[in-house]
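Take this structure, written in structure tokens, and hold onto it; I'll ask about it next.
Here the complex is missing a single protein chain, while all its other protein chains stay put.
Then we have chain A:
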Amino acid sequence: MNVIPCSIQTLKGLYDISGVEVGQHLYWQIGGLQIHAQVLITSWVVIAILLGSVIIAVRNPQTIPTDGQNFFEYVLEFIQDLSKTQIGEGYGPWVPFIGTMFLFIFVSNWSGALLPWKIIKLPHGELAAPTNDINTTVALALPTSVAYFYAGLSKKGLGYFGKYIQPTPILLPINILEDFTKPLSLSFRLFGNILADELVVVVLVSLVPSVVPIPVMFLGLFTSGIQALIFATLAAAYIGESMEGHH
């Protein structure tokens, strides 16, 4: 008699044990609209980390750079280099966009892996990297679409839309489709990678609570960095693509 209820209970137990609160959110109501509070809180922390470290390091630049300034100069050169490679001529104005994209995603991803969010208990859901919420990744992908449209239109005017019938008008549907797949792939790639990484770590920790998850955690750090780089590089590539003259 008790077999079936117990099996359900066991199922629920396994679900609980795995500790994976996938898609669990702490909701706040703002003007009748819901908002994922845990994402908002962690994104504030990420922004605070970014702004704080930048202010401390670059407040008073020295001709011979000190440690922190040296690091941020290196980061800036890295971003400039990335933008230059992808966008080419006239990359200057896009450096803040690409740079903020890279830094925000990078710090978000690493905060999910390095900061002990789980010490802070929420009534519902849990704190994690802001980028493991689809809202965040879409919120980063849509400005990218807007950015490359803006880049193309400001560079070439309405002639920008000529690219839709390049190289032949037959490709028009595919070219239009591309404008939808670009933000979609950007957002889902980042979301999927970060969520999957956190899930793998959590599940592995619940199964083998020592040593074994450590390589996966390092892999997670690596993946997080790579994802930030990919997002920023692709955003820059899209902008560069819409700015270059079509052949």
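Just so it is clear, a residue touches a chain if its C-beta (ideal position, glycine included) is under 8 Å from a C-beta of that chain, and two chains touch if they have at least 3 such contacts; residues count from 1.
The working rule: contacts and distances are computed from a predicted model.
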Which choice in "Ras-related protein Rab-30", "Cap binding protein", "Peroxisome biogenesis protein 7" or "ATP synthase subunit b', chloroplastic" gives the name that UniProt lists for the one chain left out? "ATP synthase subunit b', chloroplastic"
Full-complex contact with the absent chain, from A:G99, A:G152 or A:G240: A:G99
Touch residues of chain A, complete complex, unshown partner: 1-2, 4-6, 8-9, 11-13, 15-19, 22-25, 30, 33-36, 39-40, 43-44, 47, 50-51, 54-55, 58, 61, 63, 69, 72-73, 76-77, 80, 95-97, 99-101, 103-104, 113-114, 116-119, 126, 130, 133-136, 138-140, 142-143, 195, 201-202, 205-206, 209-210, 213-214, 217
